[in-house]
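Omission of a single protein chain aside, the complex is shown with its protein chains in their original locations.
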Amino acid sequence: MAFYVDIVNSALIVAVLGFSLNFLIGYTGLISLAQGAMYGVGAYATAIVATRAGLDLPLTVVLSVAVTAVGYTLIAWPALRVTGEYLILLTLAVQFVLVGVYTSWTSVTGGSGGIAGIPRPTWLTGSEFPSPTDLLPFVLVIFFIGLGLSLWIGHSPFGRTLRAVRENESAAVSIGKNVTYYKVMVFLLAGVLAGLAGAAYAHYLAFVSPVSFSLDQSIFLIAVIVLGGAGNIFGTVLGSFILVGFPQLLLLLELDNQVAGLAQRFAYGLLLVLFMIYRPQGLVPEYLHIPLRRVAPARRRRDVVAGTRRSRNPGPPTGDGDGDHPVVVATELCKSFGGVRPADGLSLSLPRGKITALVGPNGAGKTTVFNLLTGVTSLDAGRVELHGRDVTDLAAWQRTGLGLARTFQDVRIFGGIRVIDNVTTAIPDQPGDRVSSLFGRPWATWRTSVDTTEKALSYLDFVGLADRAGALASTLAFAEQKLLGLARLMATEADVLLLDEPASGVDRQWVDKILELVRELASDGRTVCIVEHNLEIVRALASHAYFMDAGKIVADGTPDELMADPHLASIYFGRSGPPTEDTHAGD
Amino acid sequence: MKRTSRARARLAAAGAALALTATACGGSGGAGGGTETLNMGALFAMTGEGSFYGDVMSKGSQLAVDQVNSGGGAHGYTFELQVEDHRSGQVDAAVSAARKLLNVDGATVLLSSFTAPTVAVQPLAVDQGVLLLNGGGVGSDLVGKENLYNNRMLGAQLLPAMVSWSAERHNAQRVATIFWNDAAGRSDNEAVKQGCQQAGCQVVAEEPHAIGTTDYSAQLARIRSANPDMLVIGSYGNDVGYIIQQARRVGLTVPIIGNEWTPDAAKIAGQAMEGYTAIIDRFDPATSDPEGKAFAQEYERRYGEEPEFYAANYYDLTRFVLPALIKMAGDAGEDPTEPGVLAAEMATAVEQGHEFDTVYGESMTFNQDGTVVKPAAVFEADGQGQITPIATFEDGRIVMPGG
Amino acid sequence: MIHPATAIHPATADFGPAPQLAFDGLLVGSFYAMLAVSFGIIFSTTRTFHFAHALTFTVGAYAGVVAAEAGLPFWSAVLLGALAAAFFGVASDLLVYRPLRRRQAKQLNIFLASLGFLIAGEAVVQYVFGPNSRPLPSVPVTGVQFGSLATSSLQILIAVVSWLFVLLVAAFLRWSKYGLAIRGVESNAVLADAFGVSRTLIFVLVFFIGSFLAGAGGVLFAARDTATPGMGLEPLLAAFIAVFIGGIGSIAGAAVGGLVLGFAESLGAIVLPGYLTNIVAFVILFLVLVVRPRGLLAPRTT
Partner (left out) sequence: MPAIDPILDIAGLHTGYGSREAVFDVSLSVGEGEVVTLVGHNGAGKTTTLKAAMGLLAVWAGEIRFLDRRITNSSSAANVRRGLCMLLEDDFVFRDLTVAENLQLAAFTTASDRAAEIRRDVFELLPVLADRRGQRAGTMSGGERRMLSVGMALMSEARMLLLDEPSLGLAPVLVEQVMGLIEQLVAERGLSVLMVEQNVDQALRIADRAYVLRAGRIVVEEDASALRQRSQWWDLF
């Protein structure tokens, strides 16, 4: 019995450790090969304070959690600067350095011999040498704390935003998310859970030594996540039970030790390869098929469109609908990349309730203007005002929060998450979208979730995607993805919308629908600016257009006026155009 | 706490034994010649870097089990040995394997190896009243642990004498040490210093290294620059082979001594091994002692290789120590398969200074702290993977034969 | 840790271990340089996080050991080991990475598959050859002394062979048609495709070359130490680190990275106790990634 309970206990502890790693890898797409070593931070913290300072159970756990959380957050600092293979290497380095410390710092960690005789919480287990069954309640408590925490975080707006960050950082910024904050926080949470698991392990085994926190352990934990299904908490539980339990149960078969051990390693390795090739999503997909609670759109379509617009305007009141007052004013924007000047003293203003277009030949710098307006690219010189407020020094995500948002030419939806979550994530000011409110205002977080879902559904309804709400966004057709991009944009409740080629790459039957939606948005008083190469569309939508060439506004007027100008035509089509500098791109 | 738990275990054991005797009498089985099964569990390094040890230890103990069983069992008990793998020192694997051995297989004796796994499973052994026997691990953490007995001589017991004797022999004044950076290695290093003090020589370099290192150039460069005239190794396993090989290659020609020798390390060092002297448990496969001879011959017949002292140690534990304890239990009217009985008998045997048989040609006794007193000797290696004894260890001193 | 040694023998001057450590650093750095080139050429061309390169190294080593045990001379054993590794490397590209690439697997997934392949492969190696260390028989080794510097003839040989291979690869890349094609794919894979340079073929080629070097390294390593099933991991990590220190995409960078790593590890022993030297590499890697993520000698700033 104790043997089986031991397997369960071990799997439960590994699961908590897995939750931690799942937030990094599964939710946020941050690879950590240092999970084994961080587990060690928690375990050693408990071992040291329990044996040296004689602290008892709740305190040791709290301390471990704190130390590990701080430790993991420290990794976040360099980790923010690197991605992909560099992050793998960075965490690998951390893993080895930490294990080096465990093995070498003999006076504190006991070196490779480890620390033995970690006192058991006798008040809890009733014995100095408790059996696995005696310890099961303790492990279960730890597990359920970990599980509860993980489910709460994972299914909260915060967790949803993590997934959005994983799918596309620039798009996450465009809906007003501070990506740096989320990355630091997820490392911190991962540290909390790893510390919890580490403390449980130290108390459970009463012995810690460096071999338990080796690279092998890190790899094993990644395997748990990947096998179970990255991004799914229950997948991690399943993965832990399979990978912890299976080899143990193999012991019962009484196979020849050497051969069995090797066969087990071989099977483990092969399983990893095959899973990566044939089922990279793991056993449990990120989204189990949970039918969405169908919320009847509470508001009429028009209410949705009109009702959620906002302009948070701390400056002097400019008065909504104050027709003459431009909402966005850009003055003398300058930007150069190497020798290229995509913005060269460019000024423009966007009036409320109108659709303004930016046109010009390829490479004129139109998309760069969007990047400068939204703050994705920093200005060399110039000034951007929103509702009369200078936002030049604000980060992109802050500008979105003030009501300036954009779409992308290449849509950049969050392909790996559900359609509805694409939209829900973008809704601003949700309780539970940040760690402080997630834990500080749990009730509000809980209560609001229904509201936000309802809201998101009504946006989807507006663009005609409500019946696809439960699908993965990547399964949508390209045109539907464009519509989803619009719904997401609306969900930010921004009142200035910058649309980068809203209808490009879309077959014609969809174009009309998109155009109609854009018109509707503008007619409700939003400020819309589009970049579009299809001049038919420009003419159909825009009341006013700026003609750009080589980083400058060379003319503005109605589309028809611009097209009547032979000079502009010659710029656009190259008919004896004006001289431009040969660009030295590769210096 | 300790005392009560042990007392409780004994009481429980006694009660259970009574019950068992009752049923046995009432049952059909004849009392005297009948055989019960005693389950033994073993935790060895069957895979991983240390699997050499797992290999010879399991061979030594299995041979003993088969001999006991084919001889009709030990005082009415046949042995059933279940070997599990701790993957060369992984404590998690060791603990869960131990749980399986204790709870699923019902083992009442655990043979263990390596320091960390042994320390990790020791609380389990205490809890379940199981006797824990180690014939391989050398760490000082193994000393003074309840229920745990080691029949491998530890560095702390052997090295002081070895160092002072060797210093005198080679006229060494400046001693360098290289050792495992763990408790075992560090306690060895202390033992070396103690020996140096006795001999009046000086330790000029102390170089700890990570376990399992294969490149010792940094340590050896520093040792060379300290200009020693003797090198003492406080490391184990393959590491010894690499150290000797590389020391010779960089032109360190001074005598090298230590307290470990394995055929694998000899293979690694090759020719460089020549002249290395080690003080280890004195098992000589070419012994003339009848028990030792029988063991060596049978081992070689069965496995096609000569046994070395690790195999001998586990053979001794299984072939001699356990049957002796079973007999003591039987004499006291207790059932050795019951929790706590064997451990209690072992404690008694140690208290009484019981002399256990060995294949070493002499008997061995255990100290209260779980360490062993048994024959040890200084062996000198040649370059062909062989060692020959050149001196023996008697009463804390090293004695040359005939002098 | 070193005690003052002047008391008894003041005549034997103690210059300290620094010159010897620097010399050792040069030797081991040379070996790292070759390993770094072997991994770097694969990684910078295919961008495959080929952790199983460690397995290639091991396979090469055992092939060399088997050849030497069969009585072949040392050089044939090196060559055979290298060739076996080369074919093994190509096979791993075809069997593991190509299906992954075809499915557009993420970097993490490729990395994990590579790890899995390594784990499974090590188990097979251990099953076939046993867990114990296998020395390479009949390697001619003598001690070599240059004044106060000492090493073995084998170490010198390894360093010389390492540089020979590094230069050969560099020359191949510089002057041969297929070397040019490799650099072309690395520089601009789409364009190379448009000019009929098959990426598939080039990938096979770099896996062949890189694995060949790794295999040769494996045999040399087995000659210096021994062959064990898990022998590949440490050299592989050294190669990784050297490549990232030097900067991806440059053979010279990888070689220099290897040297830097060798010196750093070895000279680190002047101030650090010996057991900490194997952390030095990772501390350096960490610092490089934090301070200059693209490597110290990164060739371009795209």
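In this document, chain identifiers A, B and C correspond to the written order of the chains, with residue numbering beginning at 1 in each.
The rule is short, and it goes like this: contacts are C-beta pairs under 8 Å (C-beta built on N, C-alpha and C of every residue); 3 or more make two chains touch, one makes a residue touch a chain.
All values derive from a computational prediction rather than experimental measurement.
Colleague: Who does the absent chain touch among those shown?
Modeller: By the stated touch criterion, the chain not on view contacts A, C.
Colleague: Please identify which residue in C:A70, C:L191 or C:L287 touches the non-displayed chain.
Modeller: The missing chain is touched by C:L191.
Colleague: Applying the definition given at the start, please give the residues of chain C touching the unseen chain.
Modeller: Residue positions of chain C that touch the missing chain: 177, 180-181, 183-184, 186-188, 190-198, 299-300.
Colleague: For chain A, which residues lie in contact with the unshown chain of the complex?
Modeller: 361-363, 409, 474-475, 477-478, 481, 501, 504-508, 511, 533-536, 563, 569-570, 573-577, 579-587
In this text, only the chains that are shown with their structure count from here on.
Colleague: Just curious, how far off is chain C from chain B if you go by their C-alpha centres, in Å?
Modeller: 39
Colleague: List the centre-to-centre spacing of chain A and chain C in whole Å, with centres computed as mean CA coordinates.
Modeller: Those two chain centres are 37 Å apart.
Colleague: So how far apart, in whole Å, are chain A and chain B when each is placed at the average of its C-alpha atoms?
Modeller: 55
Colleague: What parts of chain A, by residue number, touch at least two of the other chains?
Modeller: Those would be 103-104, 258, 262, 265.
Colleague: Spell out, as numbers or ranges, the residues of chain B touching 2 or more other chains.
Modeller: Within chain B, residues 47, 51, 55, 181, 210 contact more than one other chain.
Colleague: Taking the complex as given, what residues does chain C use to touch chain B?
Modeller: 1-3, 5, 7-9, 12, 14-17, 20-21, 24, 28, 126, 131-133, 135, 141, 143, 145, 150-152, 154-155, 225-226, 228, 230, 234, 265-266, 268-269, 273-275, 277-278
Colleague: Can you list the chain C residues touching chain A in their complex?
Modeller: 47, 49, 96, 99-100, 103, 105-113, 115-124, 126-127, 131, 237, 240-241, 244, 273, 275-276, 278-279, 282-283, 285-286, 289-290, 293
Colleague: Show me the residue ranges of chain A that touch chain C in the complex, using the header's touch definition.
Modeller: Residues 25, 31, 78, 81-82, 84-86, 88-90, 92-94, 96-97, 100-101, 103-104, 219, 222-223, 226, 258-259, 262-263, 265-273, 275-277, 280.
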